[in-house]
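Notes follow the structure.
Complex shown without one protein chain; remaining protein chains in place.
Letters are used for the chains, namely A and B, taken in the order the chains are written, and counting of residues starts over at 1 for each.
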Amino acid sequence: MHHRLIPSKFLKLALLVPALAATFIIAACSPQHPQSTFGYAGPVARDQGDLFLFIFWIAVFVFIVVEGAIIYAAIRYRRRDDDKIPKQVHGNTKLEITWTVVPSIVIAIIAVPTIIGIWEQQRGAPTDQGDILEVEAIGHRWWFEFRYPNQEVVTANEMHVPVGRPVNVKLASQDVIHSFWVPKLAGKVDMVPLNDNLVWFIAEEPGIYDGQCAEFCGIAHAHMRFRVIAHPEEDFQNWVAGMRTPPVAFEPGSPEQQGQTLFATHCKTCHTDDSWRQDAYSLELQQQDSRWATWLADIENSRIVSAPNMTNYSQRNFLGSGIKENSRENLIRWITDPNDIKIGTSMQAHAAVYQERADNKINLSQQEVENIADYLLALKPGDISQLTAPVITGGTPEERGEQLFISIGCNACHSLDAETTIVGPSLVGIADRAGTRTSLSAQDYMRQSINDPGAFLVEGFTNSMVVPKLPPDQVDDLIAYISTLK
Amino acid sequence: MRFPRIFPRPKSEYGIWSWISTVDHKRIGTLYAVTSFLWFLVGGIEALIMRVQLSQADSTLIDPELFNQLFTMHGTTMVFLVVMPLSAAFFNWLVPLQIGARDVAFPRLNALSYWIFLFGSLFLNFSWFVGDAPNGGWFGYAPNSHVAFNPTHGMTYWVIGLNILGIASIAAGLNFIVTILNMRAPGMTLTKMPVFTWMTFVTSVLIVLALPVLTVALIQLQVDRLYGTHFYNTAAGGDPVLWQHVFWLFGHPEVYILILPAMGIVSEILPVFSRKPLFGYTFLVFAGVAIGFMGWFVWSHHMFTVGLGPAANSAFAISTMAIAIPTGIKIFNWIGTMWGGSIRFTTAMLFAISFIAMFTIGGLSGVMHASVPTDAQQQDTYFVVAHFHYVLFGGAIMAIFGGIYFWWPKATGYMLSEKLGVTNWLLMLIGFNLQFAPQHWLGLDGMPRRIFTYAENMGWENTNMYASAGGFIMALGVLFFIINVIYSARKRVPAGDDPWDGRTLEWSISSPPPHYNFEKIPNVAHRDDWWFTKHPELIAEYYHDEHAGELRAPSGAQFDDDDFAEDEHAEAHASDHHDDDDHGHGIHLPDMSYYPFILAIGLTIIGAGLMTYIPVIIVGVVILLWGLLGWSMEPVNDPAPEGEAHGH
Partner (left out) sequence: MASASATYEIKNEHGEVINTSTGLSNKKLLMWAFLGSDVMFFGSFIATYLVYRNRSLVGPYPADILEIPITSVSTFVLLMSSLAMVLALSYIQQGRQKLGTFWIFSVVVLGSIFLMFQVYEFNHFAHLGLTPRTNLFGTTFFILTGLHGAHVTLGVLWLMFLGFGSLKGTLRKDNAIDLELAGLYWHFVDIVWIVIFTVIYLISARDVAPPGSPPFVGH
């Protein structure tokens, strides 16, 4: 009837579109984008990206062959003569076997690196590339909790890691399925309730890497983001130490101090803000469990939900689970009406201080909100190296040493029970061992360990010890006390 | 034994009651087509709203709850209310015509399938009007879909609505299995069956085996949501991974349920417009069967990031890659069909060729996901969105549009405008590629799926803007289709019986076909029997002389009685119906029945009752029993009317 309606140039044009699109994909590669899977910063993402490109180029080849054949056939065999009937071909067994076998070979070529990759990446972090940092990541609706069991540090939405060291992340979830994905470091692995998973990566360069939940998890899924912050080893150790260091005290009557009181009244049931304390780690784990159980027991009306840990909050770069810069202005907006920044937070849906008002904004004055914000933004580790140890007079050197031991927080990390290791080694019986560690005498060894903790490390421990500058006589008092520990 | 009738048996051939009580496969096919096309528009509008929302960073056009409802319903609609029933429209229209039968095996069951589908789809979408549309994704992952985390009614609508739809699909699947196995015209052996009919058969088997698995998952979630059981209650040990296994054990065969009919359609269009038989019929059919079989062993590739362990992941990676082989065979055979042909570029052919081109792209990105380490970066990103739209839009929908252009003249008796058709095709192809090609890039650039918005600095804005523009160009293409339908209906350019120089039996009868399809049941001697009837001189060339002397089978009726004329040979009742036809005297077709409609209403009311009050369930059960008993005691054909009122 009207079979020459379509000039073949149209057909060519139409089929060129996908070809151009494929070229566009690879040409537009912009690794600088925050979540580009081509912006590799570690071996896992690189291996995955390399394998993708390997398959991609094979696919491009197949694409050109197939689409080329389609276009060629369409043009070459377009109808020129209405009366001519082409040869009625039945098929061609040889040809058909060929295009069964050849793709099979191509598939086998792709399968080999695939299988190798699967086993490599599921084996866990390599053990020959430095100490492995163990982290536990727990997905919550809609934020990420990060626990460092060996450092006894707990934080949220920003995971700090050392550059160049393998990191093993145990992935878990209590509520729904989430997925842990930092495209530049490693492909995603899901956080499935009752089914813990593992992902590992090495961050090769310092930097802030964007991550995002990649499994649909409900209303605020789009706003469930996080960051991995990779530091040089020393900065990482400082960060860890800071997480175990109390903040500076606030002056009575200051906005921060008032904010602290308000926080304690309205927020603290769900948000722990002092996990720097001794034993705080295990306590926080228990508390998160009990918050979860409380919520589960009365899902609709619970006033308690699982919530991010706020220790050293002012060190965070972002708020609302990685979605807005952590500025005072944003924080005030967030506290006043979380919906304004992130729709659907559990905080707004459950916390009494929001539920008291019909519009679900916070039931506090503007000034009170500002005080809370000021308090949170003042939560940072006190600078211990600038601290002077309290002057302790009277008593024996051992008694003065004991007071000092507690007041500067040595007991936060060093257990007084031979069976328990908190962070550093237990100090029970140290006097007997100290002389055998190095060539130094017991006294000198202990003095060196206090003044320069990194000089000698007991096997199995890293240096994360922070000590204020102590005058020599106080060091002597400490040594006198420590020597009595049996 | 006769169940008391409340209404007289419908007889009217016109008006709404003739549609409600029809058991004619062609009319039911039309009902499927019209209904699912309307849902296609609804699903498309849902998609466009999402595209507008995503065209800019930090957009606040819609809130996340609405967005979640939109993508859940877009997916659910396009899978269950569009591609599946549109395929069913083709099954209904074509299978009896292609195998030389007068109807499907169970015409009333066929009507029942449609009405259940219609009411189920209305039930599902009713949720929009109460502001509580499903919001847990078309995959309904537990425990996010569990009542603890999703206390609104949306997912309950979803569970019950899909279960209703599942019954419709299974009933239709059973019907077509029996029809294809048992109702073929004499001489039509399995190896002479048109490929579309073959693919319908494979699809029907998949439907019948896969849908019950979905039903199980849905029942489990339903009793969890409504009655507090623990299948997916993690607090009681219910395992979220089990949901994924059960869902995808259904879900992957479902993918082939969506694509195999499209492959069948393309396999009919390409030979006609290439004027050449399908290249490698046997390989192509076996590849289709192989895909249907292998489709059962690849489901865990939807779960590569769930942590099933390296052994399971390796096994499913290999099985998934392996399924590319029969798919490749099909693609090469289609190209082989065009090769050496005499290709006429009608709209239908352009859609069919585009299908091969687009489906190839979807297949290639599919191999990329099959590689587990690569998938770790792609899973749940826009790369996957691009992949399956290349398969399901570039594939299934393109083929279905091709099929519509191809068989429209047969179904209506008049032509669609080719000019408008080509415009329709071009806009759809360009819009489609503009929308989905960049989404590959978005995924590789780290954009997850199912996010209602994204931040400015992610680098995704421009690409999303192109994609959204593409969506509107596609919509414009669909608009041209609608214009074409209206324009052509006014113009009514007569099609003739065989406008394309067709190859299969449907082209041997008038357009539109008479009620009874075939005045005389044909005897089939060859593949593409109609083509070789027109061109007997080509038989030897095609068969390499092997079968040149083949004889036609003796004529014979192929009806079973079960749902058909009670007494095939009795002449007495021949004048009961179809009196208005010049031809077809003595051909018995089943009488119309309103019981399928009533049964479907009862079933839907039960569904509504599950969500509300027990008395509603009781009402539904009563209506259902009325339909069931009335149906089972209603003869297929009433005896000659004796004082019984004639329905209008």
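The definition used in the following text is that contacts are C-beta pairs under 8 Å (C-beta built on N, C-alpha and C of every residue); 3 or more make two chains touch, one makes a residue touch a chain.
Everything numeric in this text was worked out from a predicted model, so none of it was measured.
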Touching the absent chain when the full complex is considered, from B:Gly228, B:Gly309, B:Pro494 or B:Pro536: B:Gly228
Full-complex touch with the removed chain, picking from B:Met183, B:Ala370 or B:Val384, is B:Met183
Among the options B:Ser21, B:Asn92, B:Gln220 or B:Asn464, the absent chain makes contact with B:Gln220
Determine which one of B:Asp24, B:Asp239, B:Asp528 or B:Asp591 touches the chain that has been left out. B:Asp239
Since one chain isn't shown, list which residues of subunit B touch it in the complete complex. 1, 105-106, 170, 173-175, 177-178, 181-184, 186-189, 192, 208-213, 215-217, 219-220, 223, 227-231, 236-239, 242, 246, 249, 523-525, 547, 550-554, 556-563, 566-569, 632
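Please note the rule applied: only the chains that are shown with their structure count from here on.
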Once you find the CA centre of subunit A and the CA centre of subunit B, what distance in Å lies between them? 44
In the complex, go through subunit B and note every residue touching subunit A. 63-65, 68, 135-137, 141, 143-144, 148-151, 234-235, 237, 239-241, 274-277, 279-283, 305-307, 309-310, 313-314, 317-318, 321-322, 324-325, 328-329, 331-333, 335-336, 338-346, 350, 353-354, 356-358, 360-361, 364-365, 367-368, 370-381, 415, 418-419, 422, 426, 429-430, 433-434, 437-438, 440-441, 444-455, 457-460, 499, 535, 538, 541-544
Per the touch rule above, subunit A residues touching subunit B in the complex are 1-6, 10-11, 14-15, 17-18, 21-22, 24-25, 28, 30, 32-38, 45, 47-49, 51-52, 55-56, 59, 62-63, 66-67, 69-70, 73-74, 77-81, 84-92, 95-96, 99-100, 103-104, 107, 110-111, 113-115, 117-119, 121-122, 141, 171, 174-177, 179, 181, 183, 186-190, 192-195, 197-198, 210, 212-223, 296, 299-300, 323, 343-344
